[in-house]
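Yeah, one chain of the complex is gone here, protein chain that is, but the others are all in their spots.
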Amino acid sequence: MPTFVQILDFIGTFAFAISGIRLASAKRFDWFGAYVVGLATAIGGGTIRDVLLDVTPGWMTDPIYLICTGVALLWVICFGRWLIRLNNTFFIFDSIGLALFTVVGVGKSIALGYPFWVAIIMGSITGAAGGVIRDVFINEIPLIFRKEIYAMACVVGGITYWLCHVAGMESYGCQLVGGSTVFLARILAVKYHICLPILKGSDEVEANENKEQ
Amino acid sequence: MPTFVQILDFIGTFAFAISGIRLASAKRFDWFGAYVVGLATAIGGGTIRDVLLDVTPGWMTDPIYLICTGVALLWVICFGRWLIRLNNTFFIFDSIGLALFTVVGVGKSIALGYPFWVAIIMGSITGAAGGVIRDVFINEIPLIFRKEIYAMACVVGGITYWLCHVAGMESYGCQLVGGSTVFLARILAVKYHICLPILKGSDEVEANENKEQ
Partner (left out) sequence: MPTFVQILDFIGTFAFAISGIRLASAKRFDWFGAYVVGLATAIGGGTIRDVLLDVTPGWMTDPIYLICTGVALLWVICFGRWLIRLNNTFFIFDSIGLALFTVVGVGKSIALGYPFWVAIIMGSITGAAGGVIRDVFINEIPLIFRKEIYAMACVVGGITYWLCHVAGMESYGCQLVGGSTVFLARILAVKYHICLPILKGSDEVEANENKEQ
């Protein structure tokens, strides 16, 4: 029987895969392309993390991520039209996935003995890099660089996790507090339209840069 | 003296490099940029595979891939105008490369003891990921996500290879049957215009997605 964390993991993978497949469908990808974009969204962050940490990526030992993505593709093919009404449900699922993926990334790095800044970055990569790969595949500027608090929620949650760890809390407690922080930061940021400031750029800078470098 | 498989490997590398260099030339890249795009098309898939399998990429032990790409660049510089007439020849070469690269990827993964789904994915990455990198470099949506049977041929060939392996066939036989399957699937798909269905996307989905995530 799957544990509670595994069930959260399935939900997160499913939500991330749906997000990739829907954006692929908006660009008129075929089924195969949509599956690849969904899979990259779901496992891309964890794969980059594992390559950097020099361990074997999770999907190479457990096919559950491939199956989850397949189910997500079937779901979109069959119920694509209904998905729009479920936007709020998927937003909650996506935030659960973000929280869980971040916590897994931070925990894995700390367990391997890496310093805190590596753990926080690995948590953010696990949570947010899949979305960056998705946006590169569909040839758009990655959303997380321009809009809303998304990866910042991972950073804040990762710092909280690490503070709990330093304070001597057990692994389970760190995960709970860190994950809840990511989840709440994401939900509150969207609810109250909290954004980071935009970096001011002038056309002059752009023009100069293009000419010069 | 090079073996038969090595000669096929040269032909495949050459055809993949040509495909990258031609698309780079259509975007008015300089010689260096065209070489890099050609090289990434030819060795990109194998490099990602080897990083994931945690072995040293082939081009780091044998310079033949760099030389092949250099010859391909010279060829396009000298005979670029004639290339158009050779489209059918290059289509055959490209399909040979696809078949061989897939078989190499599947075989390497099985030899390292990975399960069948990893082997099939690694075969597809070896065959098709170079083209994805190429399309990211030239800032286009990767072709294989939208058009024709390309990476699907790798998947079908990889499954065939694995079935032969399970059935107790020797490595050489698996390679022959798996490679032929990739080659035929690709040729037949183009000849009879076999496509995967497009995933239906509505503007509504796109609009919602942009607003919400």
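The chains carry the letters A and B, assigned in the order they are written, with residues numbered from 1 in each.
To be clear about the criterion, contacts are C-beta pairs under 8 Å (C-beta built on N, C-alpha and C of every residue); 3 or more make two chains touch, one makes a residue touch a chain.
The structure displayed is predicted, hence computed values, not measured ones.
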Among A:43, A:151 or A:164, which one is in touch with the chain left out? A:151
Of B:11, B:71 or B:143, which residue touches the hidden chain? B:143
Interface residues of chain B toward the undisplayed chain are 19, 21-34, 36-37, 47, 51, 54, 56-57, 60-61, 63, 66, 76-77, 80-81, 83-84, 87, 91, 94, 136-139, 143
It is residues of chain A that touch the chain not shown, namely 51-52, 54, 114-115, 117-118, 121, 132, 136, 139-142, 144-147, 151-152, 155, 195-206, 208-209, 212-213
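Keep this in mind: only the chains that are shown with their structure count from here on.
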Could you report, rounded to a multiple of 5°, the rotation needed to superpose chain A's C-alpha atoms on chain B? 120
Mean-CA-position distance for chain B and chain A (Å): 28
